[in-house]
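For this view, one protein chain was removed and the others were kept in their places.
Labels run A, B and C following the written order; every chain starts at residue 1.
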Amino acid sequence: MNYLSGFVDFYTFYDLSLSLFQYFGFGDNAQWMSYLTAGVIISFIVINIMILSTAFYTWFERRVLGRFQVRRGPNRNGPFGILQPFADVLKLIMKEDTIPSEADRPVFTLAPIALVAPTLLIMAVIPMGETSFLGSLNIGILFIVGVTSVNSIAIFMAGWGSRNKYAILGSMRGAAMLISYEIPMALGITSVLLMSGSLAMTNIVSSQNVWFILVMPLGFFVFMAAATAEISRTPFDQIEAESELGSGYNTEFSGIKFAILFLAEFMAPIVTAAVVATLFLGGTKGFDPIPGQIWFALKMFVVIFVLLWFRATWPRLRIDQIMGFAWKGLFGLGIFNIFIIAIEIMIFKTEDGTLSTSHMLIMSGINWIITIVTLLTLMRIYGHKKLERPIPVPSPLANMGVEAD
Amino acid sequence: MTGIRTEPITINLGPQHPSTHGVFRLRVTFDGEEIIDAEPVFGYLHRGTEKLAESRNYVQIVTLTDRMDYLASMSNNLAYVRTVEKLADIEVPERAQYIRVISAELQRIASHLMATGFLLNDLGALATPLVYCFRERERILDLFEMLCGARITLSYMRPGGVLQDAPEDFWPSLDSLIGDLPHYFDELESLITSNEIVLARTKNVGLLTDEQAIDSSMSGPNLRASGVKWDLRKADPYEIYDRVKFDVPIGAIGDTYDRYLVRILEMRESVKIIEQCLEQIESGPIRADTPFFIRPAAGEAYAAVEGPKGELGFYMVSDGGVAPYRCKVRAPSFINLTPLRDMLKGWKMGDLIIIFGSIDVVLGEVDR
Amino acid sequence: MTKIISGSELASSLEEKLPGCITASNEVDVWVSPESLLDVCETLKDPEGLDFSYLTSISAVDYIDNFELVYHVLSMRNNYSGVIKCRCSSEGNLRGEPTVSSVTGIWKGADLQEREIWDLMGIKFEGHPNLKRILLWEGFDGHPLRKDYLG
Partner (left out) sequence: MYGTGILKGLGITMKNLVLPTRQFNIHQYPNRKASPADLAKLEEKNTITFLFSNPIRSVRALVGLETIEERLPQHARFRGEEFAWYDQRCTGCASCAKYCPLGIIKIVTDTSGVDLQEGQSYDIETFDIDIGRCMFCGLCVEACPYDALHMGSGFEEGTYRRSDLVIDVERLRKADKKPSTWFRPQLTNRGHDPIKGSQADWDEVGRHEKPSGDQQRDRWAKR
């Protein structure tokens, strides 16, 4: 049951346009021309799907946050308010695009593009179905790690270019935080690579006979925390920190520039969910007759919802606590996780270097026990240090002259 | 690392800023993220309440007091009418005193809910605890609408009692609210009190020792969070507070977390007070026979109540006319800002917001 | 119940320590001279003596021919309160800016209140670390709470 197999498949479009070009008699040129055509078409589709899904994601986020907060979200435009994002975008486009007079104009103008481009680029290597992907890079995961680091530069550009103290504070925080969290994220990814033995996203998916979230929950925890920080969501949303910095790095942006920043910001959870679904939740794997694309979307949806749930519940950590969490907590846990996974692979791997499903299940059993023990120990240690509250003793400086009831 | 030249950065926090709770401005000097100096600047909402009061008669001033601490109009009204009663020697009927205490305690709950909600909002919890607090506060405001037809600017109390008796449907609604409130607080507490992120952010942050607090004339929950057991309702009982039993919660060390916790505990005590008032209240007159234009004899009076923000006092001087000669407000929010600078020094940007939020000022009262 | 220390009681205990500081006193109020205000406040705060550790409020009243400062003080340890008044006027010019010594060094809580009084009533506090306008802006003409201010 792969009736969606041709969807967003590069070679479908390639074959189509190749036959088309050959029919019109382009001869030798037909090959590269159809290659180009197919690429343009498929990028067009992916980018538009991403932008459209971001629009609906903003609506979804506001509705669900509304439900979390026992109120109704936007519900006026269209059925259930689903046209709200379009109204928002229309309003933002209509607004005047102001640039502060002291701003560094080229940097200020380029920043939104520099922020949205890498986020879109990540989608290029994500396999959205068994055969649905833009490009099957053999170093796909390395590509993702590389491209995400552009984000920190873009955020710094936005803050620096707008010549605003709040924006600079926000972007400085952003630069420090994003660079720090790339390390635990890379550690989380490394453990996935150890398991799958390949850098290609398709291979990572196909090697997940048992989902990696089950095999290495500790690695998933490290990666998830780091990814949350990378997209600067609660409890790590220091870059925007609307209650402290007004709006952080995008304080000075308005009009269409703000819309693009907004787009990048809300696209990030979707992309993160896609990466998490691919690396840890078995990507497109599922059972028939539901096609892989649907499975993939469902898994993304779950991850997005969890991120939203965190956002609705938790306050924000302070910047030094966030940095401490990265270097003292996640870094150590990530190394520990790699260590365990490496030892287990050494023990369990077969002659040809792969792992069988039964071995993976055994590994997951061991790893769950290790994870729970580790986390409980850490919770204990921290709990003894931080949770104690001295019993209040009335100060001798005041005496109301009445007995307490 | 010699050779790297750094310089402090001065930031204007406000007057328009999401976390200054109004038009408040802080001129903060940062060294990186650390605060090295802070100077509060206010007055953007100054309306000259004290000057206006000199040209109003004693009942008209009630409407001015509504607009001082607009989150706690009932307490403002109470403080004001008590001063006038002291000035003009007016005896207040018992039922009126009970109704006043009930409404003032309801107002305290509403005000503390706002303080808690906004503190959590300042902590960065995307409005969820705030909306939960608003949900609870909404019912209290509905009760106020039953009582006096308005929700925020109440003008309910008059020298000599209250304006009119509560309607019949008020009492069952109050009963059901009182029954629900402890569950509200439980839910709020399980969301906030033991949350490790809140603990990490608020514990040991913005310390204020008891000596400092007394020296800087802090009052209300901020004073009690520093461990000073001082509550005007117990130390100098007014109205019928000496007939109800309640506890005065205090904090352990005087940090931001204690200031939060004291508010939560105080709300629970307020519920207890209202419950006891409901048991004790009897029918009777609700307003003493006071003339339309009160003309107190020349003299002066100072009376204070324990408002949600602290000791709210009025010092009034009369020259025998229909309007006070001088009406001075001892505004708790205003005076509670005294130690702000010392509390902020050495903390970080994120702490600044929550320390300021935990003091819980209302700019309408600061600027008057 | 907070006990209110009457004016005569206060006057006698102050007169004992600082002879000549009282200008007038009756059953309710006690007036001290502006020159001895600082010493009086120090005596009031003394934990061994009266122990008025808490300054509740400072009010200023314009009585046309002089200004009156009213200090409400409270002893939290013993739960009693007292009122000290201080009449002041500027020499020569009746509507000038009278000068009183600041009590900020004794009670830090006086800081903002004294600034407010300077701002709205125009009484200068000598020794205040930061005596600037607080509710109104710098450069505002006059002091609005005075009786002769026409807004």
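The criterion applied here is as follows: contacts are C-beta pairs under 8 Å (C-beta built on N, C-alpha and C of every residue); 3 or more make two chains touch, one makes a residue touch a chain.
Owing to the predicted nature of the structure, the values given are computational and were not obtained by experimental measurement.
Judged over the whole assembly, touch between the missing chain and the shown ones holds for A, B.
When the missing chain is restored to the complex, the residue among B:Pro167, B:Pro291 or B:Gly320 that touches it is B:Pro167. Among A:Tyr11, A:Phe339 or A:Tyr382, only A:Tyr382 touches the chain that is left out of the view. Checked against the full complex, the candidates B:Thr49, B:Thr116, B:Asn195 or B:Ser270 give a single residue touching the omitted chain, namely B:Asn195.
From the options B:Arg27, B:Arg135 or B:Lys203, the residue with contact to the chain not on display is B:Arg135. One chain of the complex is left out; on chain A, the residues touching it are 64, 67-72, 75, 78-81, 309-310, 312-314, 375-376, 378-383, 386-387. Contact between chain B and the unshown chain involves residues 56, 59-60, 62-64, 66, 128, 131-132, 134-135, 138-139, 142, 145-150, 153, 155, 163-165, 167, 180, 184, 187, 190-199, 292.
Everything that follows uses one rule, which is that only the chains that are shown with their structure count from here on.
Geometrically, the chain at the heart of the complex, using CA-atom means, is B. Each chain gets a centre from the mean of its Cα atoms; the one farthest from the centre of chain C is A. With centres set at the average Cα position, the gap from chain B to chain C is 26 Å.
A separation of 43 Å divides the Cα centre of chain A from that of chain B. Measuring from the averaged C-alpha position of chain A to that of chain C gives a distance of 62 Å.
The set of chain B residues touching two or more other chains comprises 214, 228, 230, 235. Looking at chain C, one finds that residues 1, 53, 76, 79 touch two or more other chains. By the touch rule above, chain A contacts chain B in their complex via residues 65, 68-71, 165-166, 169, 173, 234-235, 237, 241-246, 311-321, 386-387, 389-395, 397-402, 404-405. Contacts from chain A toward chain C in the complex involve residues 396-401. Interface of chain C with chain A (complex): residues 1, 53, 76-79.
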